[in-house]
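Rather than the whole complex, this shows some of its chains in their spots.
For reference, chains read A and B in written order, and residue numbers begin at 1 within each chain.
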Amino acid sequence: MTMKKNHEADPGPCKTDARSCSDYRNRLSPIIDKIIATCHDTRCHTAADDGQLPSREAVINILHRLRDVLFPGYFNSEKIDPVNLGFHVGRALSDVFDTLAEQIRRSIRHDCFKYDLPCTDCAQRGYEYALALLEAVPELQNLLEKDVLATLDGDPAARSTDEIIFSYPGIFAVTVYRIANRLWRMDVPILPRMMSEYVHGKTGIDIHPGATIGERFVIDHGTGVVIGETAVIGNNVRIYQGVTIGALSVPAGRITEIRGKKRHPTIEDDVIIYSGATILGGDTVIGARCVIGGNVWITSSVPADTSVMLESPRLIYRKQPGDESEEP
Amino acid sequence: MTMKKNHEADPGPCKTDARSCSDYRNRLSPIIDKIIATCHDTRCHTAADDGQLPSREAVINILHRLRDVLFPGYFNSEKIDPVNLGFHVGRALSDVFDTLAEQIRRSIRHDCFKYDLPCTDCAQRGYEYALALLEAVPELQNLLEKDVLATLDGDPAARSTDEIIFSYPGIFAVTVYRIANRLWRMDVPILPRMMSEYVHGKTGIDIHPGATIGERFVIDHGTGVVIGETAVIGNNVRIYQGVTIGALSVPAGRITEIRGKKRHPTIEDDVIIYSGATILGGDTVIGARCVIGGNVWITSSVPADTSVMLESPRLIYRKQPGDESEEP
């Protein structure tokens, strides 16, 4: 290997050229001052004004420790055995309780400041809701076990429940959904959505914490799945990557009247929805045992026991193989 | 900025209100006891019972150090030059060997416990398979170089191979696939799937480690791509984001007979598959030099040299511009 021509030696960072470096620093100061001034002028520091927001790190920590409790032994680095399992779970739950209560308190308090509401029992509500969530852990374990078994029952590529718990993004997303949905139903602000967007980033699966989802729910592969706030999904439903259960867009002027109304579809029991299908609208009901083919676009109801699919695509036999640039 | 009304001073976390805080702690104890009791009653601690599972952190570390070796100088923080390159690569490989052998041992041992098989040579097999993977590094480098060059050849937005290696998620996903596939072919359990799900989370690209993929394979953009366990993909194939090469769903009662059979399509050489196309079924063969248009849904074979595409969509000229809520 030879040194290339035309190159000065690397001057390195600023230290090596002290004069020009301080010039740049001098030019930097007024820019910073201007940005700080802008910040005081506009509403850009809303967040700074309204009490401390929940911490994203704390929320992530809560989710991972809860997952560790819900599936003991899968995600922790230490070895778990029958003797230390109790201590391990007890310690995790005790820590989760403290962190969760504090983050719920912050979420509620932030909302109080924001809407100028009295906030006399934020701390107490934090503890109450954190307790209520932990009380629901056995029920959540029961639900998630059914989700795991339903995944195994329908997926020939799954070797064992271990593999599913350990590595299937669908199970992680549904786990976080079931936690976030509990907090959502207690009217905890901000926190449930932070949880769902965390796992959205990790898995590409975006389940709004307000959605209502039955037992034995399976999301296979999952990237691109969207399930909206007012969607209602029955038992034993299986959906694939890229499926949207969403809302129709609304004109900006009508947003306020629509907020909180049912805007997303109802999916009844035992439905399968293949990859890329889009189902939209609050009045849309997909009847029990329907099979929705991939890439379809549905904005009205489908009766029970129906298959819906795209027409077969057009085939074109090319005259000049290799000339693929002309066609699609 | 003025302090808002109606707000008590922030009481802060529990310390400031000692009595109610200990009340909550007292209520927490029986909840924790109940959760621990549940854990001993059910199979929820399967994992705790079955030897130590592979560590997710170790698996991530293996993948990143291997990537650093496969593309030296791109991903490490220290400066690499011709003098220290050998030491750097040697050190990385030596570390990867130890970690990988241990994680393979854990994977095999976990399976032995799970299915109550004898496990007399788990450690030795860990070392043998780790050695075999490292022996394959030059071949993997050769394959990945071809993948990088094929990406450059077909992407006008790519400025250089550096940019592709450094920032293209498709190359990261294919790198992990080629590593995980080697381990899969040695029948290492759990670990290959952990690898593929790690990179799935990072890139949105879900390639099952059991898939068979030829040379010069390109995934552009990639989010939402799914390639199933028994898919067979030839040389010089290019696929775009949202493409599924998947299986048809099967009734729960027939899962066992189908496990291990070919359930995913064959894609022959020189095929291009545009974004959002879904191709399903173990008997489906997409012939050489086909161009599959975006968003199509294919469940049967397509002969060589064919273009497949959707009919042109319907156009509706609206009477009242702005009234977009009525239509789609």
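Note that a contact is a pair of C-beta atoms (placed from the backbone, for glycine too) under 8 Å apart; a residue touches a chain by one contact, two chains touch by 3 or more.
All values reported here derive from a predicted model rather than from experimental measurement.
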So we've got 2 copies placed here, but how many does the whole thing have in this file? 3
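In this text, only the chains that are shown with their structure count from here on.
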Rotating subunit A onto its identical copy subunit B by a Cα superposition takes an angle, to the nearest 5 degrees, of 120
How far is the middle of subunit A from the middle of subunit B, if each middle is the mean of its Cα atoms, in Å? 18
In the complex, the residues of subunit A that touch subunit B are 1, 49, 51, 69, 71-75, 77, 79-82, 85-86, 89-90, 93-94, 97-98, 101-102, 105, 109, 112-113, 116-120, 122-124, 127, 131, 134-135, 137-138, 141, 145, 153-157, 159-163, 165-169, 202-204, 221, 223-224, 238, 240-242, 248-251, 254, 272, 274-276, 280, 291, 293-295, 299, 309-311, 313-318, 321-322, 324, 327-328
In their shared complex, subunit A is touched by residues of subunit B numbered 1, 4-8, 10-14, 17, 20-21, 24, 27-28, 31-32, 34-36, 38-40, 42, 44-50, 52-53, 55-57, 82, 110, 114, 189-190, 193-194, 196-197, 200-201, 204, 206, 208, 210, 223-226, 228-229, 242, 244, 246-247, 249-250, 252, 255, 258-261, 263, 272, 274, 276, 278, 280, 289, 291, 293-298, 302-303, 305-311, 322-325, 328
